[in-house]
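Here's the structure we're looking at; comments come further down.
What you see is the complex with one protein chain gone and the rest in place.
Up next, subunit A:
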Amino acid sequence: MDSGLVAALARAVPTGGLITAPEALRTYECDGLTGHRVVPSAVVLPESTDQVAACVSACHQARVPFVARGAGTGLSGGALPVADGVVICLTRMRAILDVDIQGQRVTVQPGVANLQVSDAVRANGHYYAPDPSSQSVCTIGGNVAENSGGAHCLKYGFTTTHVVGVTLVTPDGRVTTLGGAVADAPGYDLLGVVVGSEGTLGIVTEVILNIIPIPETVRTMLCGFASMSAAGLAVSAIIAEGITPAAIEMMDRLAIEAVEAAVHADYPRCQAVLLVELDGPRAECASTFARVEEICRQSEAQEIRVAADASQRAMMWRGRRAAFAAMGRISPDYYVQDGVIPRGRLAPVLDGIAALEQEYDLRVANVFHAGDGNLHPLVLYTGSHHGEGDRALELAGRILDLCLSEGGSITGEHGVGSDKACAMPKMFSEGALEVFTRVRAAFDPDGVCNPGKVLPTPRLCGEVPGPYRPHPLEIAGVATRM
């Protein structure tokens, strides 16, 4: 790397904030998509917006690409470094700058972990709604970039609903604010474009979040079904009735088996379970809950358990949250897919996935956000068996094709990143991709900000990615996937 740039970066950040030693750089070689690895030339750890701007300016002047990084839990290779590029890691910017309970706003630096926001306002009866499973570690900056979701986003909306303003360092190093604490900022809604842009339009250095009151009451039930399609039909019936539960999560027999082996959550032994949670005013919740129970019964639920108290509820969620980490109990390796289908099409798509299992002679465990049609099929395989990893990857790709054939999406929350950039043409026309490219160029005409992500490039799409490996956080038991 150009020594002038290294010197400029060193000046931009406090002592100890520049990493160039090869061993130390390896920490940053991948995110949660561990099959893709690239060692960057340098990593900087700025502590303020001005420092980020100085780092970005230096890179921009040298026309050296840079990649923003939060906690590195992303599952689509969004924070994958660019060879010969710089990683700008935001984890030292972890201050909560302002809490305004009456105005329902919290202003944070991007390195603040998702859960810290709720922790800061819980005593005042509020919380930050988006709850990715990685919430104890993943950063708000990463959430903004990925427009992250979580089990309770079904009712409350994804990150984009709750981010009202950001400070953005543009790819040429200027600092600007988009949106703000107050609604309806005049001009184009650039904030809406930046959220979910996967770090390709600039670096977010401050975020204003909307917080909401903790609901008066929460009710949770676990329903066992004789088949996945029966559970799928129950979900469709609940949604079609216009009920918006706080969460509807679904797991199949394989997933239940794995969970039981791992955490003994005492789930019903059946082909499928639904975890349904409702929250809100007591008056509303009680009648709707009864109605959901009735629908599940009509959909031939074999067993319905209602959580009698908070500890029983926690137990039900424990099973769900452990699902991904538990896969290790039943398979040495697995690949996580993330696709979306219309919610009325759950049953046929699940049948389609079952048919693919047969075709490929591989097992697929299903654990997913059923209420918004966000599937997370886990393709199980044994990496040491010759060719099985490739078959698993191919099967995972076929599942995306299935989602698309139903009018769905190639990603509901994990993002496109480097993982699915080459699949974008399956979902978007040439014209659409051209529009994305032009919007990106409006922010980053020189192509220095997280290049190679989101949009397909010939170079990228010639390469074949490596197989999935568990994220270190999963191995350590700190977080589970989704």
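The definition used in the following text is that a contact is a pair of C-beta atoms (placed from the backbone, for glycine too) under 8 Å apart; a residue touches a chain by one contact, two chains touch by 3 or more; residues count from 1.
Note that contacts and distances are computed from a predicted model.
Engineer: When you check the chain that is not on display against UniProt, which of "Riboflavin transport system permease protein RibX", "Nitrogen fixation protein NifU", "Ferredoxin reductase" or "FAD-binding oxidoreductase" does it turn out to be?
Structural biologist: "FAD-binding oxidoreductase"
Engineer: Hey, which of A:7, A:24 or A:182 is the one touching the hidden chain?
Structural biologist: Checking the options A:7, A:24 or A:182, the one contacting the hidden chain is A:182.
Engineer: Pick from A:106, A:140 or A:424: which residue touches the chain that isn't shown?
Structural biologist: Counting the whole complex, the residue in contact with the absent chain is A:424.
Engineer: With respect to the chain omitted from the figure, which of A:28, A:158, A:317 or A:381 is a touching residue?
Structural biologist: Of all options in A:28, A:158, A:317 or A:381, contact with the hidden chain holds for A:158.
Engineer: Of the residues in subunit A, which ones touch the absent chain?
Structural biologist: 100, 102-104, 125, 146-147, 149, 153, 157-158, 160-161, 170, 174-178, 181-193, 195-197, 213, 215-217, 236, 239-242, 280-284, 287, 340-344, 369, 372-374, 407-416, 420, 424, 427-429, 431-432, 434-436, 438-443, 445, 454
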